[in-house]
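Have a look at this one.
With one protein chain removed, the remaining protein chains of the complex are shown where they sit.
Here is chain A:
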Amino acid sequence: MAPVPRTDVLLAVFGGPHRTDLVSTTFRLAHALLDRGATLQVWTCGDATGLTRRSLGDSKPRNVVDWTRDHPSTAAVARGLIADHPGRLHWYVCRFCSDERGMGDQIPEVRRRPPFTFHEHTQAAGKALTLGVC
């Protein structure tokens, strides 16, 4: 198994992603960090593992009040971020949580990891933040 790359920051996304602004805040913070040249890991657990499941496709369902606009899915946003920052953004998905929720089929840009490896990711990060648990 490939070693965990050293990064400036780890964002551990543990909360229910659509209960609050967690998704947009995570993406905004990731954007801001990457814009500053940082290296970053994102680790999703629980329901947040669904953010990058393959079945989401590239777009959200059409918005009835904005019929012609394409709204990218969270999977597409994550894929774009990873592609735009090669070698600087690493996205990991908890294997147990995604399997438990039937969301093991993930986009190829992310890596699924067993939960007991989480400590390796915290050790590989300069700073680690846990988002979504209050």
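By our rule, a contact is a pair of C-beta atoms (placed from the backbone, for glycine too) under 8 Å apart; a residue touches a chain by one contact, two chains touch by 3 or more; residues count from 1.
Simple rule for what comes next: contacts and distances are computed from a predicted model.
The unshown chain of the complex is recorded in UniProt as "DsrE family protein", chosen from "LrgB family protein", "DsrE family protein", "SRPBCC domain-containing protein" or "Cell wall polymerase". Within the full complex, the residue among A:R28, A:R101 or A:H119 touching the omitted chain is A:R28. For chain A, the residues in touch with the chain missing from this view are 8-9, 20-22, 25, 28-29, 31-33, 35-36, 38, 127, 129-132, 134.
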